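Shown next, in structure tokens, is the structure this report addresses.
The complex appears here minus one protein chain, its other protein chains still in place.
Labels A, B and C are assigned to the chains in the order they are written; within every chain, residues are numbered from 1.
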Amino acid sequence: GQKDEIADDGKLKVAILLPGVITDQGWNTLAYNALKAMEKNLDAEIAYTENTPASDYEELFRGYANAGFDVIMGHGFEFGDAAKLVAKEFQDKYFIVTSTMISQEPNLASFVINDIEAGFVEGYIAAMLTKTGKIGTIGGMEIPPIANQQKGFLAGAKYYNPDVEVNAVYTGSFHDIAKGKNMAKAMIETGVDILTPNADETSLGVVEAAREVGVTIVAGGGSDLGEKNGDIVLLSLMQDYGRVFTLLVQSTLDGSFKAEPLVMGLAEGVTSLSSYRGNITLTTDQKVKIDTLVADLISGKVDPMDYTD
Amino acid sequence: MIYYKKNCKKRLTNDSSATIMNKQIYMLYVHVRGKGILEAEMENIKQKPVGLLILRLFPPETAWKLLIQILSVFSALLVGAVVIKLIGGSPGAAYRALLVGSMGNLKAVMETLVKATPLIFTGLSFAYAAKAGLINIGAEGQLYMGGFLATLVGSSFGWMPLIIHLPITLLAGFIGGGLWGLIIGWLKVKFGANEIITTVMFNYVAIYFISYLVTGPMIEPPGTYPQSRPITDTAILPRFFQGSRLHWGFIVALLCVFLFWFFFRKLKVGYESRVVGSNFEAAKYAGMKPAKVMILIMFIAGGMGGLAGANEILGIQGKLFQGFSPGYGFDGIAVALVGMNSPFGIILGGILFGALRSGGNMMQMIAKVPISTIYIIQSLVIIFVIAGQMITLENRRKLLAIFRRNNGSE
Amino acid sequence: MSINILEMKNITKTFPGGVIANKNINLKLRKGEVHTLLGENGAGKSTIMNILSGLYSPDSGNILINEKPVSLNSPKDAIKYGIGMVYQHFQLIPELSVVENVILGIKQRREPFLDIKGSADRILEYSNKYNMGIDPCAMVWQLSVGQQQWVEIIKALYRGARILVLDEPTAVLIPQEIDQLFNMIRQFTAADFSVIFISHKINEVKEISDRITILRKGQKVNTVETSEVSKPELAEMMVGREVLFKAYKKKAVPGVPALVLDKIEADNSKGLQALKIVSLAVKKGEILGIAGVDGNGQSELVEVIMGLRKSTSGSVKVMDKDVTNAHPREILDCSVGHIPEDRRVSGLMLEMNLRENLILHDYHTVPHSKFLLNWKFIKEHAEKLIEDYDIRTPNSDVLAGKLSGGNQQKLILARELHGNPDILVAMHATRGLDVGAIEYVHKNIIAQRDAGAAILYVSTEIDELLNISDRIAVIHSGEIMGIVNPDNVTIKELGLMMAGSKKDTLL
Partner (left out) sequence: MEVSNTILQIISSFIEADLRVAAPILIAAIGLLYMEKAGVVNIGAEGTMLIGALAGSIGAYLFQNPWMGALVAALAGGLVGVMFAYLVVTVKANQIVAGIAINILALGGTTTVNRIFFGLNASSSDIPSFTKVAIPLLSEIPVIGSLFNQLGLAYLAILMVPFTYYLMKKTTIGLSIRSVGEHPESADTAGINVFRIRYGTIIIGSMIIGVAGAYLSVGLLSFFSENMVSGRGYIALASVIFGKWNAFGVLGATLLFGFGDALQIRMQAIGSAIPYQFLLMLPYLLTVAAWSGFVGKAVAPKASGKPYFKG
């Protein structure tokens, strides 16, 4: 009876590989919460690996598969290659990778929550609210979800007002909060009055800087930054990874799993706007404009790609 | 110990075909007892080829150190068990996972070796410099630069046959890291720039540089992902078996350990390096060129770091991207120092830390021990091992005295 | 009848590694006496004094001060009981000033603040009282070795020492300074201080001490009244055999000049001129002694010859080959041997073993190496040298740092002399060695001379130079004051030249 940890007791077993720590209040926390949701909603047994070193992606996929996990997920495009490799070896297990567009029959799927679209909304709102005509977005590192968000941000801002000045920078770190704060302060000094952070923990530094000076945050990055920082965050563009995960895992149970990449966003209700909070009150007119934009994006009347270069 | 003594003595005296294992334990025992006591018996053993081999591998000092190190690791794990218990885990399950994950079966053993491979390289990187009196904290940066150049060469020239392309690519990795280290040596010799500072700074520079490359000039078309084009098949380090990641890089690492031994033992410049490290003035007096030696050593040390990077890219990852090293460069320092900068020690140190890494994965996966606890255990191992090394030097006699008294012998 | 101010009873000390440095040693010190410890290198003199100063703790034995047992667990305790130690290897910190060195560890008047000014005044008082000429604000690295010795003595007095221990103080002093030191010692004893004095120089010992305790191989041989023993008796008690005081040497048969310095000038490390138009020629088969007070350009002279320091003008020729400012390797390869100034600083790799130390100059030559190092040969050769040069060690695996000072010097001799170099540059080759060891070194160097080597022999010991050299050049402030024949020069004349008088002005 020494093998009870890995014995198959018929329970659904789901594991996820995370590039960072579950406390980053961003990318990894989102996934962790999604996992927790599955534990509750699907009565699944869950496991996760934090700070997964690149050298171990492959081995960990394999390890979880060997340990009897039914669905193994990699949270980030960087897990794609390793997943492809291991998925071949374990045809009876399901593999899911996020923020990439890969797939492999019969058991590897991926999904992206449309970052360009989310960035577009953020940029649009920021451009609408700025009094100085200068807005900024602060990313962690130049990786696809963030680069795409910045691309969308620029497009959205220009869509609202071609003359608005947009500053897009990277801190080079997802956890150096102090750097985020310093970066934000420097931006504020150049006249930026609406900031959109998208850098996990480092975002918290941006929030602190904004709070000190009293500028407004329109949060990117998918989690609801305003939940704890309602005083300064006007709204967050939320990305519901939990829902997508649950959906996909459920599909493995009922046999509807499709080995294909998924793109989801506002239209699917996976991307949504949080409630308005923060230090400024929107006029009805502004609210209407935002609602219109969202509706147009959903209906396809506005396509962010038309405004990017 | 008493047990060993009785058993081994019996076996050895009345059974000339004692197994290697028995002899090893016996040798260990002889060494613990102290040199000289059983010299006659040692002579006896030397007569036999196997005995000689063991004596070569474990000269008395080494055997004693090894024993202490093993005890240290066990003590660390013991304290680690308390930590696991404190955070509400099950030490039994955790260590079972550690054991299974690191050497529970052939595959696990191979995985441990996979992880040991880059650590051996970075351990060598630190050890080369240390032997010449330099402290190289820069293996991490050298690793990235080696990875970069290896990728550059490995993702082009796909028309070459493997037999040519792979060695050239490895060489590129060596040179990439080597040049990065060479700059450190040059700054030291030319400006007296302290290598601890420059290597720490250069780590950051290298990491940002790689980040720039893979999001800019080296990005894989069409530019969706921040990673380089894949290494062509002709530059991939072949794997030994289907289903295991153990690849030829491990052999290259062992070869480099041999070359390390060869460099310092057989080459004139190796001797010069040790003289420079041990007494810089004497090196000048003897007509050596310490500045050149230092630059050369930093080039080689950097090269070893570079090979660690090349090894990861060509053996495991197949492409260059940000953060592809989980701190192998820093672990290498511990590997070298735990291995006391000796060839054999570096291999063992690499395997020890490799085992902690692969077993650690299993601890996370199965025993659900968080990664943070694994870090704690890792640091405990380092602390106990370095503390244990001092016992070797300082208290050996005292311990021996107690040991003898308890044994009632002599 | 004077009382025993100090008594050491049955002191035993074993070092890790098993060396028994002191075995049941008993020592009594009377108030107001000068008591000498005499013994070979490694006899255990420094060890027992280090025990007295609280630096080492003995394995067994008692120490009584004023007939009361005390326990000396640290130098602090020893200082408390009025024991002032001047260590064989100075314990001054070069990077600090004289005052800072002296007041180190002493409670200050305005604690926690340093009282630099007040302390400097007191130091100046001592300096004047004993005629030391110390500038309290100078940095220690700026001082000559002799002055450093004075600072050590001030340090001890400043801490209220009543028992002063001087471990081989004269090894680094010039004759005038030795006289000065002896005057100080007499002043101390006149004030009822007691002095323990360690030296290898039997003349001095006879001159200054009241009683002598002889140690051999860690054990006490005897304690005698100075007036009751002769010099040869002392030497024999110390070494255990008869010792020749005068090196036996045939008349030199000088050949052609082998090492020629022509109008050499050079700067020291601080950029000041250290050598002024030095011209010298050392012939084959002769020993040219260089006399002078430490720090008068000897180090720079040797460094220029060995290619370790650039000369600013002039030329150096070795066997007619111009090697001015050549790389050291090129010079060494011209069959030049070099016994460096300080064996521990530049002579040896203390953490490397004996064979690795022995090949320092030869490792790149056949048969030590062709393409690869030939350890088999190296080992055999090393073992032969160890035997030939009587280096006391179990085997060549031992680390050089573990040898006693005398054996370390022999190791260097073996390395530098075994190839019979045409030219030998030796500096302080016998510093700190006992009479037996000195005899040995001299014998070897003279043998090299007789084999035709040209030898430049730098020393601060006038006796030694008179004994061994065929000619003596005196250097002062980087200038050669003159070259004299040891057979018709007096110690006084040499002393004057060393103090800066030109030879011609003496005559």
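Here is the rule we go by: a residue touches a chain if its C-beta (ideal position, glycine included) is under 8 Å from a C-beta of that chain, and two chains touch if they have at least 3 such contacts.
Every value quoted in this text rests on a predicted model; they were computed, and no experiment measured them.
Novice: Specify the shown partners of the omitted chain in the complete complex.
Specialist: A, B, C
Novice: Of the residues listed, C:108, C:230 or C:505, which one is in contact with the missing chain?
Specialist: C:108
Novice: So one chain is hidden, and I want to know which residue out of B:103, B:160 or B:205 touches that hidden chain in the complete assembly.
Specialist: Hidden-chain contact among the options goes to B:205.
Novice: Which is it among A:41, A:91, A:190 or A:275 that touches the chain not included here?
Specialist: Touches the omitted chain: A:190.
Novice: Please pick, from C:5, C:65, C:79 or C:373, the residue that touches the omitted chain in the full complex.
Specialist: From the options C:5, C:65, C:79 or C:373, the contact with the absent chain belongs to C:79.
Novice: List the subunit C residues touching the unshown chain?
Specialist: Where subunit C meets the chain not shown: residues 15, 50, 53, 55-56, 74-76, 79, 85, 87, 91-96, 100-101, 103-108, 111-114, 155, 159.
Novice: Considering the entire assembly, which residues of subunit B contact the chain that has been omitted?
Specialist: 87, 135, 137, 187, 190-194, 196-198, 200-202, 204-205, 208-209, 211-212, 215-216, 330, 333-334, 337-338, 370-380, 382-383, 386-387, 389-390, 394
Novice: Mind pulling the subunit A residues that touch the left-out chain?
Specialist: 21-25, 29, 32, 136, 142, 167, 169-170, 172-173, 175-179, 181-183, 185-187, 189-190, 192, 201, 204-205, 208, 228-229
Simple rule for what comes next: only the chains that are shown with their structure count from here on.
Novice: For subunit A and subunit C, what's the span in angstrom between their mean Cα positions?
Specialist: Their C-alpha centroids are separated by 75 Å.
Novice: Indicate the whole-number Å distance between the mean C-alpha point of subunit B and the mean C-alpha point of subunit C.
Specialist: Here subunit B and subunit C have centroids separated by 45 Å.
Novice: Show the residues in subunit B shared as contacts by 2 or more other chains, in ascending order.
Specialist: Not one residue in subunit B touches at least two other chains.
Novice: Two or more other chains touching the same residue: where does that happen in subunit C?
Specialist: Counting only residues that touch two or more other chains, subunit C contributes none.
Novice: Which residues of subunit B touch subunit C in their complex?
Specialist: For subunit B paired with subunit C, touching residues are 265-268, 271-272, 274-275, 278-279, 281-282, 284-289, 394, 397.
Novice: Which positions of subunit C touch subunit B when the two form their complex?
Specialist: For this pair, the touching residues of subunit C are 16, 306-308, 327-333, 338, 340, 345-352, 356, 359-361, 363-364, 369, 372-373, 375.
Novice: Given the complex with subunit A, which residues does subunit B contribute to the contact?
Specialist: Of all residues in subunit B, those touching subunit A are 93, 96-97, 101, 111, 114-115, 118, 208, 211, 215, 224-227, 243, 245, 312, 316-319, 321-328, 357-358, 361-362, 364-368, 370-371.
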